[in-house]
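Removed: one protein chain of the complex. Kept in place: all other protein chains.
Order of writing sets the labels: A, B and C. Residues in every chain begin at 1.
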Amino acid sequence: MLTGYTIAILGGDARQLEVIRRLSEWDANLFLIGFDQLDHGFTGAKQVEMDEVEPSVLDAVILPVPGANAEGDVDTIFSNKLIRLTKEWIEKTPEHCLFFTGITNQFLIDVTTETKRKLVPLFDRDDVAIYNSVPTVEGTIMMAIQHTDFTIHSSKVVVLGLGRVGMSVARTFASLGANVKVGARKTEDLARAFEMGLETFSIHDLKDHSHDCEIVINTIPAQVVTASVIQNMPNRTLIIDLASKPGGTDFRYAEKRGIKALLAPGLPGIVAPKTAGNILANVITQILLEHLGEGSNA
Amino acid sequence: MLTGYTIAILGGDARQLEVIRRLSEWDANLFLIGFDQLDHGFTGAKQVEMDEVEPSVLDAVILPVPGANAEGDVDTIFSNKLIRLTKEWIEKTPEHCLFFTGITNQFLIDVTTETKRKLVPLFDRDDVAIYNSVPTVEGTIMMAIQHTDFTIHSSKVVVLGLGRVGMSVARTFASLGANVKVGARKTEDLARAFEMGLETFSIHDLKDHSHDCEIVINTIPAQVVTASVIQNMPNRTLIIDLASKPGGTDFRYAEKRGIKALLAPGLPGIVAPKTAGNILANVITQILLEHLGEGSNA
Amino acid sequence: MLTGYTIAILGGDARQLEVIRRLSEWDANLFLIGFDQLDHGFTGAKQVEMDEVEPSVLDAVILPVPGANAEGDVDTIFSNKLIRLTKEWIEKTPEHCLFFTGITNQFLIDVTTETKRKLVPLFDRDDVAIYNSVPTVEGTIMMAIQHTDFTIHSSKVVVLGLGRVGMSVARTFASLGANVKVGARKTEDLARAFEMGLETFSIHDLKDHSHDCEIVINTIPAQVVTASVIQNMPNRTLIIDLASKPGGTDFRYAEKRGIKALLAPGLPGIVAPKTAGNILANVITQILLEHLGEGSNA
Partner (left out) sequence: MLTGYTIAILGGDARQLEVIRRLSEWDANLFLIGFDQLDHGFTGAKQVEMDEVEPSVLDAVILPVPGANAEGDVDTIFSNKLIRLTKEWIEKTPEHCLFFTGITNQFLIDVTTETKRKLVPLFDRDDVAIYNSVPTVEGTIMMAIQHTDFTIHSSKVVVLGLGRVGMSVARTFASLGANVKVGARKTEDLARAFEMGLETFSIHDLKDHSHDCEIVINTIPAQVVTASVIQNMPNRTLIIDLASKPGGTDFRYAEKRGIKALLAPGLPGIVAPKTAGNILANVITQILLEHLGEGSNA
């Protein structure tokens, strides 16, 4: 249990509600900042403004998935008021206070380094990335179904990258009956794909494989789906690019060539906010429990 | 090859285009009726009006998936003109002329029985039903993703019926990582579901299982998802009813109870018209080849 | 519960012990005939000789999987004494007395028909055949591993028949990473195999597919793996014939041609007697419960 623990939740979207729900169930003391338009109440949670919270009582501060912008502003869909995180405010928290964010940026790194507070960028964790790969895959499936006039079953799918997302994508599309080919650069990734029953090729040979595919799903955050790769594709090929912006596709050329190419960021929050929120809630709770006792206001 | 074979295609939707494409590839002689707004041309195919065709030259007539209505009217999305099939017209076809339809009805049965023409209702065939179950499942997946805020993976899914569609649904949702429970009435269906690694229950006990499910997918064309079944469901449960109209769900009660219940007919034509058209094209071609020589104008 | 129910168990092997264990747990009154070398005791079970039992008190008689031979002799591995079932003995049982056997034969049919007793040949039931397909498949896997020097993964496997056993075989070998091709005669079986992600061919074209396979698993109880089929096979091909004796393979020709061909009957009792016994115990218990009340000594 998190009894006696005091946590500030700063803004967010539907995912943050799962975090709040969980922490409330675990009996934490919560300050919700940026939720004034939320009509739902949570036991042990108080809706407050940023300046109504006394930072010195906080054991943890939870930012939303996108973290903060370069000025420290935090987004929320449940309020119109500005939430801004400042170095001064952070300095007033106790030294043991943990700062959680989904994605990190230079501002958050700087401000926590300077104040010697521990920053936990959740999306950098391998486990979070793998758990999140599950809703990401389902979003990809939905897009593949919506944007083609043929079934995934029996279609020719090329998956680029066999990292945390790529492995989930490859496995799931294969289990839907697609003929999946995986392009990767590490020989052990090709070995793993083989063991999973998939066809494989070295990513360096991608352009020799693009003439014969109906769906390309890219998870590599580098320019791999280049013009010369796209050139060989059949007209009906669909490219779904999951890599973080700007993706790994030459979108300009794809458009010129008449190939449908979709950049699809943030799928977990779109197709399964509840699951995505639970993933965060699980990890945050677990980290809090591990740190508990190491020094807290509890 | 279907060289020398003459076939009339009467109306339809995107699926019919696949049939036309295939028959054209196989070198059949085609009359397209109800396609005047189609700008695409097919080799060996002539766009005509109903009364421009001489029925006596036809070896086969292909109606669209929904067949005809009680008056013999045939739907088409490629024309505004009326297409009507009459007993008189059918009588003028040669005796060996085959009549294909997706779904049949009393009108078609009567008119072909009276004229002693062979009617082939494609959707009555087990193989067509099984091939069609593939796009049906993908449509169901799309709906499950769109209408929930959690992932299919790890969710509790109840599948009702283990017939041609039910088996595909159960297998595929399980392969997506759902915890699938199958409700069926035949002991051999329960045995098969067990062998597939699924949990099972007798459909008669459905109401003992509905308190613990997140998605219910019904394939049974009978009132099985009754008020007493729905009553036990958690609020967030989603019902997707695939059974042909009126489905197997007490939709009125579901609405009253605040449970989202969706009747989802015609998924193959919606999510994968190309695949759905190819399924028909395959079977039609195969049947035509088998009948060829048994008497034809070729 | 089966309290008050009196049942005679006549001989058998390890599988029968599971049946005894289950019925004992369900509180039935048991007479064990042909178990004098069994040192293990079961609550409520009495070890007796055939002539020590008073048939008129029996509600059910359970024969072992192979039933009886043409003279009515029943096999047992737990005794050296002869157990013989006779018409006279059967006539002394009450009319409602059920006779269970695994496999039936003319003797059992005649003797129960003449005495108007109900005979339940368990292996004729679809559910039992499907449950049994699971240990059958595992036995087949074991043989395939033992009798080849390559992995099942990535090997080319042809499965003949998509019945109760064939479907389980095909699915499981595919899930082990084999490239499975299914040969069947019904178009709906080919459709189902396609939906399962397998390759298919019409069984009539078998000899066009045998040149390129490494393992052939036959489940069809008819001569399908003929000399002309075997002729085309590579030398290293392994044939595992699961069909009941004499199998569906031309074993003489296979041997001549130097192709390893194994007839593999009775796998469930060999590789998983406990599971195989439980399958019988489940069905027998369920049938007894359904008949209970319809008239019994209880």
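One rule holds in what follows: a residue touches a chain if its C-beta (ideal position, glycine included) is under 8 Å from a C-beta of that chain, and two chains touch if they have at least 3 such contacts.
Here the structure is a predicted model, which means the values were calculated and not measured.
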Hidden partner chain, touching residue among C:Met142, C:Ala227 or C:Leu292: C:Met142
Selected residue (touches chain absent from view) among A:Met1, A:Ile109, A:Ala191 or A:Leu289: A:Ala191
Candidate in contact with the missing chain, chosen from C:Leu23, C:Ile152 or C:Ala191: C:Ile152
Residue among C:Gly177, C:Pro221 or C:Pro265 touching the omitted chain: C:Gly177
Missing-partner contacts on chain C, residue numbers: 14, 134-135, 137-139, 141-142, 145-146, 148-154, 172, 175-177, 271-275
Missing-chain contacts mapped onto chain A: 125-128, 130-131, 133-134, 164, 167-168, 171, 186-188, 190-192, 194-196
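Heads up, the rule we're going with is that only the chains that are shown with their structure count from here on.
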Chain occupying the middle, per Cα centroid: B
Interchain centroid distance [CA atoms averaged], chain A/chain C, Å: 51
Whole-Å gap between the CA centroids of chain A and chain B: 38
Junction residues of chain B - those touching two or more other chains: 134
